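Below is one structure; the comments refer to it alone.
As you look at this complex, bear in mind that one protein chain is not there, while each of the others sits in place.
Letters are used for the chains, namely A, B and C, taken in the order the chains are written, and counting of residues starts over at 1 for each.
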Amino acid sequence: MLILMEPSASPDQVREILDLLEASGIRGQVNESPGSLSIVAPHASQALKPDRIEPMAGVRRVVPITSPFKLASADSATARTVVEVRGVPIGGGTLALAAGPCGVESRDQLFTIARYVAESGVKLLRAGAFKPRTSPYSFQGLGEEGLRLLEEVREEFGLGIVTEATEVETFDAVERSADMIQIGARNMQNFALLRRAGRSGKPVLLKRGPAATLEEWLYAAEYILGEGNRKVVLCERGIRTWSDHARNTLDVSVVPAAKALTHLPVMVDPSHATGRRDLVIPCGLAGVAAGADGLLVETHCHPEKALSDGPQALLPSDFMRLASLAQGVHRAIQAPTPAGLWM
Amino acid sequence: MLILMEPSASPDQVREILDLLEASGIRGQVNESPGSLSIVAPHASQALKPDRIEPMAGVRRVVPITSPFKLASADSATARTVVEVRGVPIGGGTLALAAGPCGVESRDQLFTIARYVAESGVKLLRAGAFKPRTSPYSFQGLGEEGLRLLEEVREEFGLGIVTEATEVETFDAVERSADMIQIGARNMQNFALLRRAGRSGKPVLLKRGPAATLEEWLYAAEYILGEGNRKVVLCERGIRTWSDHARNTLDVSVVPAAKALTHLPVMVDPSHATGRRDLVIPCGLAGVAAGADGLLVETHCHPEKALSDGPQALLPSDFMRLASLAQGVHRAIQAPTPAGLWM
Amino acid sequence: MLILMEPSASPDQVREILDLLEASGIRGQVNESPGSLSIVAPHASQALKPDRIEPMAGVRRVVPITSPFKLASADSATARTVVEVRGVPIGGGTLALAAGPCGVESRDQLFTIARYVAESGVKLLRAGAFKPRTSPYSFQGLGEEGLRLLEEVREEFGLGIVTEATEVETFDAVERSADMIQIGARNMQNFALLRRAGRSGKPVLLKRGPAATLEEWLYAAEYILGEGNRKVVLCERGIRTWSDHARNTLDVSVVPAAKALTHLPVMVDPSHATGRRDLVIPCGLAGVAAGADGLLVETHCHPEKALSDGPQALLPSDFMRLASLAQGVHRAIQAPTPAGLWM
Partner (left out) sequence: MLILMEPSASPDQVREILDLLEASGIRGQVNESPGSLSIVAPHASQALKPDRIEPMAGVRRVVPITSPFKLASADSATARTVVEVRGVPIGGGTLALAAGPCGVESRDQLFTIARYVAESGVKLLRAGAFKPRTSPYSFQGLGEEGLRLLEEVREEFGLGIVTEATEVETFDAVERSADMIQIGARNMQNFALLRRAGRSGKPVLLKRGPAATLEEWLYAAEYILGEGNRKVVLCERGIRTWSDHARNTLDVSVVPAAKALTHLPVMVDPSHATGRRDLVIPCGLAGVAAGADGLLVETHCHPEKALSDGPQALLPSDFMRLASLAQGVHRAIQAPTPAGLWM
């Protein structure tokens, strides 16, 4: 259930409710935003009737959450979530862009890319230090050394760092270095990893698994939210289908479909979604037009030499073009509908 | 092979080449556009060497077509095709919109919808008189009576009529009434129907089959082109996948992927692609952002009473909103890339 | 509704009911099998109450058909259908095998194959005279000449002929020559063709479309049944998925799933389902183990020279092996469960 509090409710009043919930074995979560205060209590209605709680001091109203995703559900929030990553808001009507190489390969590679990313005005750098790879014989990332380089880049260019945590064992290290922790598509149902991410104070970017339904994706988010970390951003990165002109099929309709069910922001990764450089810009723009709160794109100064995913990385000039056009599309879909007609 | 002629080549010079091709059992097709004259001869290089043809009068150059889609291939054309439907260009940098109900249900229904479609400035009406239906017990369309109503609507509102031909048997009737003949997704590999459409002088809208690869779709277009009808427009309408939040999965990346391989225009049908009204606008805009030359959308004044596909039909006000926003997105992606940065 | 008659009901009593149905616009279908007589009347319960019909002479009982497939539904029959093709029963506990080349290519090719097929004891020959092909530039079959050769083969070897009708235009010719008319996967929703097949007196083999659900497949059968032809056999031939080790994915569970919903026999085509010779035998046996009433397999004496689908055709010796093992598996699954244990 969702317990809407009076914005003026006191900490003690909140405490009292949390204690009551806890007595029934339920961990309530407090959400506070300007002018709004609420407590989400998953499955509380099985143990407590609303009329047990509604009369309590500071309570305005109790609302049932009918969705199976108690914490991710749009029903459970009084406003859409905005996740801040080193000062950059994701959600809330702005468009966020995170760009960079698939993996950190060397100091030189990383700094060259970070420089033009920063110069373009983009504020978030994405790059993997730990790389989950299908084959044990493929480049697995620079690991801790890569994290050091990412920290240097943040220092040098003021970029927020988005990087992947691939396992519980090395999560601490990634957590220390990252501004936003990515959970990759293959790990979307690695529940131990999700729970660990839920115990982190850092924002989490949760990629959709290549064969995950929207429902399963939201349940995965629920694992993170359930541990207390509410800074979750969803990221569509293409699904596995038989359609063979691209590496994956960008499921663009999941963006509005997800936003209808959850209060979490949704990003799109057109690079992994297509695997083909020439499709990245049109698909990135499609994601923005469909309502995505941001894009995650791969760019590389020498894609032909990239140690992973070269064929999908944008060249610097194309990256600039995408960054510019994406802003245009984002503005276009927010235009007030003119009385005007279709000409 | 593609035989590029001097723009000034005479009809006799063209004739001579066609005769030579015919002597080898090859039907050459002449393409003429302002300042450009060429002949496409599928598989001619198996019978004739370029240096047999290149010296002939009026010939500028002979180019091999390496694509398996000899006529649909971008290699086979000197410019992208623009298909005109009752004065409305599809392709060539403009954005076309065709809107209307799934099926013609009654005079009243059709005229009400046609009126607001026309008032919005949209010039093409889509509506089926013959409806292919999964179940033999579902509404199968008004047939010839529906065609009569469509003709009346054209007369009354000046709208171009896009309507489906479902079988060879009734093709003549549809052809007489339609300004553009739709081949539905289920018929994408109905080769007899494709060949019949290829012998028509009317533009053809070829929907992608729900499980058709890009390659198979272009081969289907090749069946039509091979009979001499070059007025073919492709239409992506969602593919069948396991992703279950929408009826189909809009494969938005197929738009740029198709445009890379073929000179034909590509439209997107976000209504069938999603089957959910709330996803139609974002997905329509995504299609435009990905570079589609137009949209095909369902709109109905009383979707809840529609005899088919009601849940996906836009209400009049939403339709107006889509029409307006789509233009904005179309303009946005054509903006010259500013020197400006991402802010 | 399903109207169960007394087995002793007179033709006049049956006629009276059909007339009553007709007066409500319903075409009833009479099913007669030893000791059983019934009338299926699709959607009759919308117009007529059971207690209007139950008191009529010769009527034993009226049963509603809740399935949307009124005629294909297992509810609508008092026994599973057995379809006879030139004396070979399909369904009813036996295992049928139809084998032959993908397409008729020449007299020599056809006779060589037919000879060893006949010598193996198999009674049905499958081969296409009309071939639906993805590309207009691929071999399209010998057409009428191929039908002549098939007739000769029947004459010479006493084999029943299974061959495909690809369009309404050439259906008559195929119908004259064939003992069983195949509707190919791409035509599963070619409703004009289905209706034409429904007006034929010949048995029909209805292949499942590569992206058709079980429901859509049964609706397609319903189109044929609705025209009065009850001799329909379903054939699973692999579906389109992202799994890429084979051309299609044999959906073996559809065999028992279909048999739970319909009274029609179900065959399996392991050749098209896999596209790889080395997978045909294991997948054919899997189909039999899952309860298929028969197999449709491609065999060719020189697969490397076949004009279509060579890589999936079995060599004569492998074909013999499949024929033998399939019988063994068929017997094994019909064994009475021994009291005995798993050792």
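Assume contacts are C-beta pairs under 8 Å (C-beta built on N, C-alpha and C of every residue); 3 or more make two chains touch, one makes a residue touch a chain.
Computed from a prediction, not measured in an experiment: that's the story for all the values here.
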Of C:Gly93, C:Gly121 or C:Gly228, the residue in touch with the unshown chain: C:Gly121
Hidden partner chain, touching residue among C:Ala47, C:Cys301 or C:Leu325: C:Leu325
Of C:Val254, C:Leu296 or C:Ala313, the one touching the omitted chain in the full complex: C:Val254
Full-complex contact with the absent chain, from C:Leu110, C:Ala211, C:Val232 or C:Ala313: C:Ala211
Touch list for subunit C against the chain that is not drawn: 97, 119-122, 211, 213-215, 239, 241-246, 249-257, 260, 273-274, 276, 278-279, 282-283, 285-291, 320-321, 323-325, 327-329, 331-333, 335, 337-338, 340-343
Residues in subunit B touching the chain absent from view: 240-242
Contact footprint on subunit A, counting only the chain that is left out: 42-43, 68, 70, 132-137, 166-169, 186-187, 189-192, 209-211, 215-216, 219, 222-223, 226, 240
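By definition in this document, only the chains that are shown with their structure count from here on.
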Chain whose average C-alpha position is farthest from subunit C's own: A
Mean-CA-position distance for subunit B and subunit A (Å): 37
Residues of subunit B whose C-beta touches two or more other chains: 211, 215
